[in-house]
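With one protein chain withheld, the remaining protein chains of the complex are depicted in position.
Chain IDs A, B and C follow the sequence of writing; residue 1 opens each chain.
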Amino acid sequence: MRCLLAADRYEKGAGVARPFFAVSFANIRMNIGKRYWAIAEGYIPPYSHGPAPQMTSHEAVCILNAGDHPAHIEITLYYETKDPVGPYRFEIAPRRSRHLRFNNFDDPETIAPDTPFSSVIVSDVPIVVQHTRLDSRQAENALLSTIAFAGEQ
Amino acid sequence: MRCLLAADRYEKGAGVARPFFAVSFANIRMNIGKRYWAIAEGYIPPYSHGPAPQMTSHEAVCILNAGDHPAHIEITLYYETKDPVGPYRFEIAPRRSRHLRFNNFDDPETIAPDTPFSSVIVSDVPIVVQHTRLDSRQAENALLSTIAFAGEQ
Amino acid sequence: MRCLLAADRYEKGAGVARPFFAVSFANIRMNIGKRYWAIAEGYIPPYSHGPAPQMTSHEAVCILNAGDHPAHIEITLYYETKDPVGPYRFEIAPRRSRHLRFNNFDDPETIAPDTPFSSVIVSDVPIVVQHTRLDSRQAENALLSTIAFAGEQ
Partner (left out) sequence: MRCLLAADRYEKGAGVARPFFAVSFANIRMNIGKRYWAIAEGYIPPYSHGPAPQMTSHEAVCILNAGDHPAHIEITLYYETKDPVGPYRFEIAPRRSRHLRFNNFDDPETIAPDTPFSSVIVSDVPIVVQHTRLDSRQAENALLSTIAFAGEQ
């Protein structure tokens, strides 16, 4: 299908690119992403340097809902030495991004700093999930980020 | 198919590797990558330390068009509290790399620093997309990078 | 199937989201992840700055077992100039996370610092694997992280 579209585009020349894209975007808004995600790494650095909130050490999950329906999201946290906690519930409006900080999670409970965890993110519509940490425990901050693991269910 | 090629290679011995590779490369130039990508994390650090432009804090999307056709790319940005903005349009020549800095986007509008966003990248031919940030808000820079999420449409 | 569920959800309205999620979670606990993973990068920084153990330079593999069965995991290390070493064996209880530091591996042997390696992680049930390094060789720590490569066997 992809090859067909591409070939079609080239036969007709660049002038066709715009309507071609318009169709693609409509399609993407409905579909881009997955409904099941996991982040194996999780850790809230216990202290920080620099001005809050920007430079507060934080563990974040960035979520894109590019679709036309609200995303109802449930995040469950898995720990090394206790049972899972959750779900933490969030709603993301259609065509919106949200950068959630685990530091701010408080229902059903807050997350202890300096405690390793993992998380599973479930949505009722496709979303895209990325994990980012800003660690400012020392005077200069460090960053990490990765697209989360997308489950196949 | 892959197994068949590999097995075939070993039957014939290492001497066959070169033409085998030549064929592979022709195939890759046409196909490597996807046409739909998303980056859930997006943030332009509001200030910097160190000599510009190298050490200017920046959010970048690195794109490879290894194919034989120009890539017509449209990037749409999704925000937390306003409607999507875009498309931002770029063309990448065949067999070329481009490292685009969100900091420099200006049509249809510039991107506010210190504002979370996500992005969707669409191309009319397969490309490979990677997200990188250099954060030099503090005296020493921090880096993050991840291959973007490749949609399946 | 995914589209069907989503469509179904919207016909019935948001009130259906909870039982719908309950079903999803039961499904995830059984399935999220893969059984074969690889991390091509591996390196234990040979020295550190800052208070141990938090700021000790370390190479970590974070593993989520969201399932209902214990995960029996075997990690094999591949080196540049010697034969593979392993398996290093670990068990992760059901619905638990573990953040393993390669620095602490000692059976069948400890891992030499300042020595490049790669690793393959195998589990008898699906898991999610993420690779993280904290490098505090210099006064300020640096971080990297990426979801590992999930094999398809």
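Assorted remarks:
Here is the rule we use: a residue touches a chain if its C-beta (ideal position, glycine included) is under 8 Å from a C-beta of that chain, and two chains touch if they have at least 3 such contacts.
Small disclaimer: the values here were computed from a predicted structure and weren't measured.
The chain not shown here is touched by just one of C:I44, C:I92 or C:V122, and that residue is C:V122.
Of the candidate positions B:G33, B:P70, B:P84 or B:P116, contact with the hidden chain is made by B:G33. Contact with the chain not shown here comes from a single listed residue; of A:N65, A:S119 or A:T146, that residue is A:T146.
Within the complete assembly, residues 2, 5-6, 9-10, 14, 17, 20-21, 24-25, 27-28, 31-33, 50, 54-55, 60, 62-66, 95-99, 128-130, 132, 134, 136, 139-147, 150 of chain B touch the chain that is not shown.
For chain C, the residues touching the chain absent from view are 35-36, 38-43, 46, 69, 72, 74, 76, 78-81, 83-84, 87, 114, 116-118, 120, 122, 124-126, 131, 133, 135, 137-140, 142-149, 151-153.
Definition applied: only the chains that are shown with their structure count from here on.
Note on chain placement: the centre of chain A and the centre of chain C lie 18 Å apart, centres being C-alpha means. In whole angstrom, the spacing between the mean C-alpha positions of chain B and chain C is 25. Residue positions 139-140, 142-147 of chain A each touch two or more of the other chains.
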